[in-house]
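Missing here is one protein chain; the remaining ones are kept as they sit in the complex.
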Amino acid sequence: MSPQQAGESNARDSSGREVAGAVEDAGAGDAGAVLRTHVFDAVDLRRALTRIAHEIVERNHGADDVVLVGLYTRGVALARRLASAIASFEAVEPALGALDVAFYRDDIGLRPVAPLGPTEVPDVSGKVVVLVDDVLFTGRTARAALDALLELGRPRAVQLAVLVDRGHRELPLRADYVGKNLPTRSSEDVRVRLAEVDGDDGVDLWGVPEREDRDR
Amino acid sequence: MSRDEMSRDEMSNGEVFVQGGRVIDATGERVADVRVVDGTIVEVGPALAPSAGATVLDAAGCVVAPGLVDIQVHFREPGREDSETIETGSRAAALGGCTAVVCMPNTDPPIDDAAVVQSVLDRARVVGLCDVRPAGCITKGRRGEELAPLGELYDLGVRVFTDDGDCVADALVMRHAFEYAAALPGAVLAQHAEDPALVRGGHMHEGAWSARLGIPGRPAVAESTIVARDLQLAKRTGGRYHVLHLSCAESAALVRAAKADGVRVTAECTPQHLVLTDEACAHFDPAFKMNPPLREQADVDALRAALLDGTIDAIATDHAPHTPESKDVPFEEAPPGMLGVETALAVVLTTLVEPGILTLAQAIGALSWQPARVVGLDAEGHGGPIVAGRPANLCVIDPAHSWSVDGARLASKSRNSPWDGWKLTGKVRHTIYAGVPTVRDHEPTR
Partner (left out) sequence: MMEHLLSVDDLGGRAGIESMLDLTDSFLEVTQRDIPKVPALRGKTVVSLFYEDSTRTRLSFETAAKRLSADTMTFSVSTSSVNKGESLLDTVQTIDAMGVDSIVVRHPAAGAPHRVASWTSARVINAGDGCHEHPTQALLDAFTLRRHRGPSLDGCRIAIVGDVRHSRVARSNVMAFHALGCELTLVGPPTLMPERLDGWPVAVTPDLDHVLPDVDVVYLLRIQRERIGQALFPSLREYAARWGLTVERAARCKPDTLVMHPGPMNRGIEIAGEVADSARSLVTEQVGNGVAVRMAVLWSLLGSGGPIV
């Protein structure tokens, strides 16, 4: 009954993190999950974003027509960081948007789905939209984001930037910009921490021992 | 009853022997067996022996009481046999421990005519499960205008006159009814006291809950103003007056004062008004809709006090069956009324006797000999005392028997019981009407 409240107090479960398949949760909320590896510390994370920022500008011959659209919750923060990174070496700061894909998800009714924030997207017609998210997993969130975006206008092109690509795609999608390719088990959980949302920066890999036994 | 028992009964010598119980009646309490022969109590005493061939009813651990007398039931016959009949109603009454009931005249056609009285009496005699006494209308067609033929009805044995379901609103009509009934010794005018203007459009007690639920109310003052008026008329005419299902504190106070003043007044209240409040309507369940409506805790408390001090003479159920179709509707569209005759004793034992509000003897008195006196049935063998020579109208109560009410499994043809799902303690084990068991070991004999 209180999706937004719950979304805030249980950010790990309902902050738009992708889950494998539909009902089967990847273990984000599992009790007993243990921290396996620190994948990125704050410096690694900053370097990866700086590199992605440069790649975006390079690929699109500047940033004039680029609109960075973050997916709630951490994608919005990441898009903002990419925009200021680009502004630091380009003459322009790209336009920013925030997209909530809740109403476009394909697992509505199968598991708790809550809107995470207001969709605010500038005019995208004729622009290159870079969708920004923290983790690319099954691809279902990116699919929902494409549907949501295309109802708001007709961009010239849509690209996808993610901090971590952890594999296990369930749809024919790939990212254009990747901070780190991280092989994972489907039972594991990649958790991105951002200062704006979580208090500090980093990327961690979590696992559930029993689940891994079952996987083998 | 098994086939073996049946044949044994048929071969019995006509004696019914109630063994090992504790007898409670208006005269007191004692451990005694009761021997009944050919419809009459012939012997009451400790450690008697049944004669050979007697039908022996075990009463160990049980209370042997005069049969209960419910002076307000609706058996719906004639007219609404889809909701209840004299047969199904009588069976429910027997299971509730009753050996006599007074059935209300708001049938279709109403009991305002000697032929209808006779048909009810005839039907009840054929059914034979209970002494069914029709009340007669005060006014023709219950329209509140012209007097019904009170004398003709009286001659057929009718002693209670009422337009129940409706109030006789016209004060002059009521005054004339009082005056006319003075010619009919033992007759009593029973009023459904709710001023029709003050309750117009109302569906539940007017109070905090009706205000919260947005359901138009039936204020308590609609009852007390009619009671006050009628008491004045009864005092002036010297007539006998009975308040049906008295429901609010103000009415109780009026009746108390009138009794002290020598007015010939009696009053009854229902188990539901002694136990439930208007809060029961909070979920819009029409099972809790009735007229007069369930009131507030202060009224419940006042009714209990009035019962204890004798202001209220009797507990009657206002057993009002309605078909599921008519109750499976929104609250405001449902007809008022609920089942009660089969559960009254158990509800009273569970909610009033077990917590120590009433003694067992007070409870039985309010359900048996006191109502019998109100309607004159004490002179016709109902309500005890349990002594040799009296007609054998008895019930045997197992006060420890615990059971759950399932509205759909009650003997009534309808199932609109507000007690559905309640766990009750105390149940009638045997009922003996005119010397014949109508209920034996919790089951109707037919």
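Residue numbering begins at 1 within each chain, and the chains themselves are lettered A and B in the order written.
In the analysis below, contacts are C-beta pairs under 8 Å (C-beta built on N, C-alpha and C of every residue); 3 or more make two chains touch, one makes a residue touch a chain.
Source: prediction; values computed, not measured.
When the whole complex is considered, the residue among B:Glu152, B:Glu332, B:Glu354 or B:Glu380 that touches the unshown chain is B:Glu332.
Which of B:Gly217, B:Pro271, B:Pro321 or B:Pro437 touches the hidden chain is settled by the complete complex: it is B:Gly217. Screening A:Leu82, A:Ala102 or A:Val208 against the full complex identifies A:Ala102 as the residue touching the chain left out.
Along subunit B, the points of touch with the absent chain fall at residues 206-208, 210-217, 219, 283-284, 325, 328-333. Although one chain is not shown, part of subunit A still touches it, namely residues 1-7, 10, 13-14, 29, 100, 102-104, 107-115, 117-120, 147-148, 151-152.
Keep in mind that, in the parts below, only the chains that are shown with their structure count from here on.
Centre-to-centre separation of subunit A and subunit B, using mean CA positions: 73 Å.
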